[in-house]
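Every protein chain of the complex appears in place save one, which is left out.
Chain lettering (A and B) follows the sequence in which the chains are written, and residue indices restart at 1 in each chain.
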Amino acid sequence: MFLTAVNCIRGAPRVGPAKFWRVQQYLRFSWGFRGRKRHCYRIGMRYIHKALVYATQGRQLKKIQMHKLWDMRIDAAAQEHNLTGCNFCEGLARSNIQLDRKVLTDLAIFEPRTFQSLVEVSKRRLEEEGIADVQAPRPQGVFTRGML
Amino acid sequence: MAQHRVQQWATFARMWWLYDARWQCPFQSAPVIIRHLQGLHKPIYHPLSDVGDHVVVINTEHIAMEGDLWRNWRHFHHTGYPGGFSATRVWKVHEADPTKVLHKQIYSTVKGNLLRRPIMARLHLYPDDNVPEDILKNITGQIRQLREVPKRLDEYTQDERDAFPRLFEWPADYVPNPGKKTVKS
């Protein structure tokens, strides 16, 4: 049973002129367009090419934007504990805690207590290294190199 | 899932902050206030979602400006018609409307997108500390002032002034400010 007539006409394997199938592929790309560029191959193909260029650029832009968003969120979460996001990441890096920004953001949103303990660790390290003046109660059960 | 529902409710609840603008610089206060208005102080912040808080600013008529800015800083306006441009000294604007300077500063600092209108709607400015009762009841947090408000000399009592430690006593006939020099005739 053929649910689509074109498969019936053209047969199951792709026989027929290559252009037919190319046009079909282009039409599939242009399904969301508006106006004649949606259905006319000649008009639509130029916009499809441009759309593909945008898509390529967008893949890079998305990474940049997500990075910015994570930075903003980490900064907000760290400032709840009186630490700037920049200093917080510095303290984590120096404590050899290799969590990336995405994970830190997720922790800040969904596990605020875990994030708070990370902030405490970072503060402790910053204090030891003399980078930032952080006056805070020290967390229990955190061992750093200086203590051993 | 009622527990999850109320958790969501608490996460997206709008806080009400109080900010005392007495002796505060409007240019430096604006970013701090905007941070709360936009929700940038929350880990759930997203530029497209409206997660900001309310900020109630009091004592806007007592804001302070650096140097000669009261006289030199100007607010510009254009009516759209030829020759419709006007520039007003900020002290004049402040005299006409004591909340205008801070409002304009915040408005121009917020990015001009579709969220600016709701953001500005969440800003409540009052020239003094007479805040309506229903607004006051909502407030549950305070934004720390950027600068400590200094105490003026005339606010100290005479006893406090006398008790202030001195290195030496001025001679009895010493005149601190001689004033204009008199020309010898």
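Following the convention adopted for this analysis, a residue touches a chain if its C-beta (ideal position, glycine included) is under 8 Å from a C-beta of that chain, and two chains touch if they have at least 3 such contacts.
FYI, contacts and distances are computed from a predicted model.
Only one of "Large ribosomal subunit protein mL44", "Exosome complex component RRP46", "Cell cycle checkpoint protein RAD1" or "Osteopetrosis-associated transmembrane protein 1" fits the UniProt record of the hidden chain, and that name is "Large ribosomal subunit protein mL44".
Across B:6, B:120 or B:149, the single residue that touches the chain missing here is B:6.
For the chain missing from the display, the contacting residue among B:16, B:45 or B:126 is B:16, taking the whole complex into account.
The omitted chain makes contact with chain B at the following residues, 1-4, 6-7, 9-10, 13-16, 54, 134-135, 137-138, 140-141.
Definition applied: only the chains that are shown with their structure count from here on.
Separation between the centroids of chain A and chain B, computed from CA atoms only, is 37 Å. Chain A contributes residues 69, 72-74, 76-77, 79-80, 105, 108-109, 112 to its touches with chain B in the complex. Chain B meets chain A in the complex at residues 40-47.
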